[in-house]
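Just one protein chain is left out here, and the rest sit where they should.
Then we have chain A:
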Amino acid sequence: MTPGLAFFYGGMVRARSVLNMLMMSFATIGLVSVLWVLYGYSLAFGPDSFAGLIGNLDHVGLAGTLDAVTGPAHHQIPVLVFGAFQLMFAIITPALITGAIADRARFGAWLLFAGVWVTVVYFPVAHWVFDFDGGNGGWIGDRLGALDFAGGTAVHVNAGAAGLALALVLGKRHGWPKERFKPHNLPLVLLGAGLLWFGWFGFNAGSALAANGTAGTAFINTQVATGAAMLGWLLVERIRDGKATTLGAASGAVAGLVGITPACAALNPLMSVVLGVVCGAVCAMAVGLKYKLGFDDSLDVVGVHLVGGALGSLLIGLLATATVTGGPAGLLFGGGLALLGKQVVAVLAVGVYSFGLSWLIGKAVDKTIGFRLAPADEAAGIDGAEHAESGYDWGGLLSGRRGVPAASTSDTPAAVPAGKE
């Protein structure tokens, strides 16, 4: 999924920033994979060490997981399979944040932030939401009983709140919002959205940890909610702007994927369509917030992930049916306010925790090594400044004329500038 995200984001920035956008996702894959083995899995899924807030260090280096199995009776899977699957969530969550800081974050500063962020924000929050241990696991999922099947709070509210915090810490891009930054390659955006959509089936249906009815429910709900959300977004555009756009289709699909993520094993397919339409339409309207409120969330991480994730999580409290969840039901299906209340608590807890700590870590990185790219480098393009590469070589007559190997210039003394001899 994360390479898909890289292209989804990469197509949305200007041609001079495409490599940095791709690199922030790709480098995050490497970084989080290593941290996951070192201590990430253990902090997230090791035995709870305090009140459902954090795991322990029993599984540092993935110790004790090689021959173990996990999951409900008769559906047990190797712990390593579960650990590898959960690593995907740990990778994509920080990668999602990068959409808020396009064009202007120093690459090294991003990696430092990402490493600290997954350690103190993602790993604990994954423990809160995803660690089940018969009432002794994470406080949100296992103890409170809020529903989040595949990461509406742990992944999307978490990344969205962090994106908002970083957009505020880093400030606006030069020229924003007067000079707007239009996507340089919409086919790339659509390719990325398509890869994300496909990968999301593994993300959502896979969260059943078995090839069973729950996986099937999550699978079909993921598909129909995403389709409906795309239509919802396009409808808003058609009414508001007069045209249904390609970027709108891709964005609507992602908004639907985000919205259905927590709810895919709590709703029946018809209610998933309702959730999808609502998420698509609301997120389409929410992306305009940044212009009204004046924060430069470059690629709408807040409008799509924070709003979509919160909306999907809260709609569980309204639309969940007992036959699907196997227990709790939402307000509209006779479940009363109990489930909705739990969902509100989960969304607020993750959102506030993530926003607060992300802001602090972002500020700390900024005050120490500096988070923001130098203005001249930002103007010239982040790809050249941070990676010494350009995404596209247009092959013009004059391209590639500098940087000739030293050996060949020495053969042509006439080319040596006067005064250097």
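FYI, a contact is a pair of C-beta atoms (placed from the backbone, for glycine too) under 8 Å apart; a residue touches a chain by one contact, two chains touch by 3 or more; residues count from 1.
In the analysis below, contacts and distances are computed from a predicted model.
Chemist: Between "Flagellar assembly factor FliW", "Nitrogen regulatory protein P-II", "Response regulator" or "Sugar ABC transporter permease", which matches the UniProt record of the unshown chain?
Modeler: Looking only at the record, the undisplayed chain corresponds to "Nitrogen regulatory protein P-II".
Chemist: Among A:Leu62, A:Ala146, A:Leu190 or A:Ala284, which one touches the chain that has been omitted from the display?
Modeler: A:Ala284
Chemist: Pick out which of A:Glu237, A:Asp366 or A:Asp383 touches the chain that's been left out of the picture.
Modeler: If we include the chain that is not displayed, A:Glu237 is the one touching it.
Chemist: Which candidate, A:Leu247, A:Val274, A:Leu332 or A:Ala364, sits in contact with the chain we can't see?
Modeler: The one listed residue touching the chain not shown is A:Leu247.
Chemist: Which parts of chain A face the unshown chain closely enough to count as touching?
Modeler: 180, 182-183, 237, 240-241, 243, 245, 247-248, 251, 284, 287-288, 291, 300
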